[in-house]
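Just one protein chain is left out here, and the rest sit where they should.
Every chain is named by a letter (A, B, C, D and E) in the order it is written, and numbering of its residues begins at 1.
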Amino acid sequence: MSTLFILNQPELLDDCITVMQPDDALLLIENAVVIATKSSTTQYKMFVLKDDLIARGLFESIHDQSTAIDFSKFVELTLAYDKSVSWL
Amino acid sequence: MSTLFILNQPELLDDCITVMQPDDALLLIENAVVIATKSSTTQYKMFVLKDDLIARGLFESIHDQSTAIDFSKFVELTLAYDKSVSWL
Amino acid sequence: MKSICFIFNKPPYGDHKGRELLDICLMSAAFDMPITVIFKSQGVYQLLQNQQPDVISVKNHSATFKALDLYGVENILVESESLLEHNLKMEQLLPIAEAVSQDVVKHQIASSDFVIGL
Amino acid sequence: MKSICFIFNKPPYGDHKGRELLDICLMSAAFDMPITVIFKSQGVYQLLQNQQPDVISVKNHSATFKALDLYGVENILVESESLLEHNLKMEQLLPIAEAVSQDVVKHQIASSDFVIGL
Amino acid sequence: MVTANPYTAQGQYTALRFANEVINKGHQLKRIFFYADGVLIASRLNCPPSDEINLTKAWAKLAIEKDVELTVCVTAALKRGIVNQAEADRNALTGENLDPAFEISGLGQLTEAMLESDKLITFG
Partner (left out) sequence: MVTANPYTAQGQYTALRFANEVINKGHQLKRIFFYADGVLIASRLNCPPSDEINLTKAWAKLAIEKDVELTVCVTAALKRGIVNQAEADRNALTGENLDPAFEISGLGQLTEAMLESDKLITFG
């Protein structure tokens, strides 16, 4: 089964990645969007909530490994993956 | 001036240490007492709140680089150092 | 029946999260859902023996962990890599969990219908 | 007069802490206390230009940061090591802070009478 | 499930936007279950600054207009001082503060909703 991991605290990234499988994706929301400005070595698909980027002045700084999405796409992602896990 | 740094979240240890001076001390309380079970390479004096160790079953596991203290000593430390800083 | 996996990843007593996650776990067990409980990262401290949170006026929930099998929760796992990271040995923990590798943890999370942490 | 140092070390808007720390800062300025403001670790994101938190229905406190000098707060420092770690340049930040080394930050904290973070 | 502290975390707002979008897309949203610090949202005494969104009222609007159940866990609520008249009477408390759009109930409501739904999304 594929999983959408939802992360809202940047400091939990490393911990979250330890449980991810190749087909899983990571969605960065709230304060965790700051992660999207850095290049990463993770092989996972990475989505970022657009409004949280704009709020923090980071929309222009996003790294091209990440895809900015709106709430409509957020809902679609939770349907496209078998389940969603908020990594708290 | 000497400072007593009070830490209650183990994940903030590295950040806290970046602002410490040689004469400063670190007091571990609440969840941060788990740090006291590991050997560390920091040169700072390290105190640990005893009741928080006992609560978590860690009193026997404390590393000998740390000193367990009670609330009476906690109050004395805040007087012995010029100021106390809670690193949140 | 849908399966559910609980992730304990924080030390006890600094907050109420361990206790409140355990409550969901017990309720799900009462509904006969197949349950996996995972202790990972700093959550491994939840299982330490000889906890005495009465000294900080908090209720000890170790006894409830020990009673999980009475509720039919038998799949209780602790991640070996986390034990190593926190310098803990299985002998120091309540004898209710099985040590497994990170790969097993990953597989359990992937194969559950719901995954809940707090 | 006793001096006071404020440490901003978290990104904005994920919580109210930045806003609530800023409120203490303004109040202390009204009492004419000598103030140092330090942006460190993830707190450097507090100073990013072009923040638009109205899209998430939160009030923008950038304007208040910009007004700090009107309140007599002139010692506003951002830690160079933190900028580097988060891949940010001074040009991306509000032009109100001076970049200083970790040693300067350390010294400012050591020499203040009170140090407050949230 | 919403466990986010309304003030210390942004999760209540994110959950609200997400819930509205789910309904706009024509999906069925059975229940919002408030747990842990998330229950703090259910106090009608919450009074944010006038230039900021009142999240309690925003949830209430969603509940009324779109017929979504807002369920607050009784155990989590009582210890956090969120009570209705019945709970106040039962626990000898002087006063109550539950917003009428929210309903206090047991943790079983979460488990029951999980069994009946395809998805559970947590906002913490």
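Things worth noting here:
To be clear about the criterion, contacts are C-beta pairs under 8 Å (C-beta built on N, C-alpha and C of every residue); 3 or more make two chains touch, one makes a residue touch a chain.
Because the structure is a prediction, the values reported are computed rather than measured.
For the omitted chain, the shown partners it touches in the full complex are B, C, D, E. Annotation for chain E: contacts to the undisplayed chain at residues 5-8, 36-37, 40, 43-49, 78-83, 88, 91, 93-97. Although one chain is not displayed, chain D still touches it through residues 2, 4, 16-17, 20, 23-24, 27-28, 30-31, 33, 114, 116, 118.
Mapped onto chain B, the footprint of the missing chain covers residues 6, 8, 29-31, 49, 51-52, 71-72, 74-75, 78-79, 83-84, 86, 88.
The rule is short, and it goes like this: only the chains that are shown with their structure count from here on.
Chains making contact with chain C as well as with chain E: A.
Contact count check for A-D and D-E (C-beta pairs in contact): higher for A-D. Centre-to-centre, using mean CA coordinates, chain B is 27 Å away from chain C. Shared interface positions of chain C, defined as residues touching 2 or more other chains, are 114, 118. Contacting chain pairs in the structure are A-C, A-D, A-E, B-C, B-D, C-E, D-E.
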